[in-house]
Structures are given as C-alpha cells and as structure tokens.
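Below is the structure I would like to discuss, written out as structure tokens.
With one protein chain withheld, the remaining protein chains of the complex are depicted in position.
And then chain A:
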Amino acid sequence: MTELLRVDHLNKHYPGFALQDVSFSVKPGRIMGLIGKNGAGKSTTLKSILNIVQPQSGIVSILGKDFYQNEKECKQEIGVVFGGIDFYPLKKLSTITAVTSRFYKDWDQNRYTEYLRQFSLDESKQFRTLSNGMKVKYLLALALSHHAKLYLLDEPTSGLDPVSRDEILHLFTRIVKDGKRSILFSTHITSDLDRCADDITYIQNGKVLQSADKDTFLRSFDHLKTPEDSKPLTLEEIMLRTEGRNSDETAL
C-alpha cells in the first residue's frame, strides 16, 4: 500500500461556498498539514472525508478501502480530533472513556493510561472543568489509544499554550516515526507546520492551491518573492502574500 489516505475529486456545494475538486494523498510515516485561512474549507474537507457532511461527488480511500462503502471498518483504523467541540460537558472523563473503549476492537487501556499520565489528565474530572488545551489532550489520548493508522485532526493545537503545543507536535513526530502511521491536521498556525509537517496542502476558497512535500511546496511559491527576499519564503509569508494578493484583486 502506498497511501494511507487518498482523496480524489471531492466536491461539496453549499449556498455561497463550494469545495471543488479537492484531491490529495497522505503516505505512511508522513505528517500532512492542511492550511488555509478561516472559511477556506479545511474543516469541510475533513468533515467530507469522514462523511460527517455528505459530499456531492468524490472518492475517499483509507488504507486502500473506499471509506464511504466501508465506513465502520475504516473508522477503526483512524483517530479523529475536532478541536473546539465539547462533548458531554457534565460527564466524567472516565465515563466517556468507558463508552468509547467499547467501540474499538483494538482498544489499548495501558496505552490510554500512559497518555493520561503523560498529559497529566485526571479521569475523575468532568469534561467541562478542563481547559481548552486539556480537552484537546484528552481527545488526543482517546484517538491515540486504539492503534489507529491514520489521524485526522482539526485544529488540534488551537488554544494551546506554547509548552503544550510543543509537547503535542513532538508527539506527532513520534507517532509517525515507525513509518506506518500518518497524520493529517488542519491548522492556521503555520509555525506548527514549519516544525513538524512533511507535506502541506493549501486550500484556498474551497480549492487545493498546492499539495506537495514541504520543500516542493515552498519552492512552488518562489514567484511570490520580491527582490528584497534573500531567504526562502516562510509558510506565513506565502499565506499572507497569496491571500493578500487575492484580496487586492477582488478590490479592483
């Protein structure tokens, strides 16, 4: 198998917004960052991949299987975290875990306990009492404890302090180290990608502007350089100049 995730020609139309012909793939052992400004379609892409929103057309393959035809089977192999969504705020973490663990055939309680310790999470606490960062860490602990091969994470580092972000980005690199697992995570914090992403997919207005390994990606935006730029452009500069240029064109 050459790809853990393959997205082909995904289309989803909303009134006023459309995800158009989105295609990219994630290979084993890679971390792919999905970037784009707010409302560009990052979350819609992840939700379409997971059938949380129903795309009009397109194919999603996970571990070589058609996701929409084998949803249950494929979901056993993936870990998902949506940052910013509170589940069952009044429930204790232990209750949420007790239920979640029943749904995964490869649930690893020892690994889960280890992540709780590593993230300093107290299972007797209610979900609502956790800070935003701790909520993400808890959801990551759940996602990481059933031997998933692919992790789909929507804004996992938003709202985290620099220490926690560093800890989680370090964890990402450890997850993919064995070359068998991959991570696709959306973010608008480009510095996270500078530190750990192997591949980058840039979504603009619902379309994939570029999807490639980091070096190729950075080189493909060399045309945005000005005579004053002696060094390669950073991801942030690429985003600012791409989005800024489009805004100017729209204004004209």
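As a convention for this text, a contact is a pair of C-beta atoms (placed from the backbone, for glycine too) under 8 Å apart; a residue touches a chain by one contact, two chains touch by 3 or more; residues count from 1.
We take it that contacts and distances are computed from a predicted model.
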| item | value |
| --- | --- |
| Name of the absent chain as recorded in UniProt (options "histidine kinase", "ABC-2 transporter permease", "Lineage-specific thermal regulator protein" or "Heme exporter protein D") | "ABC-2 transporter permease" |
| Chain not shown: contacting residue from A:Asp66, A:Asp86, A:Asp161 or A:Asp229 | A:Asp86 |
| Missing-partner contacts on chain A, residue numbers | 47, 50-54, 71-73, 75-76, 80, 82, 85-91, 95-96, 98-100, 102-104 |
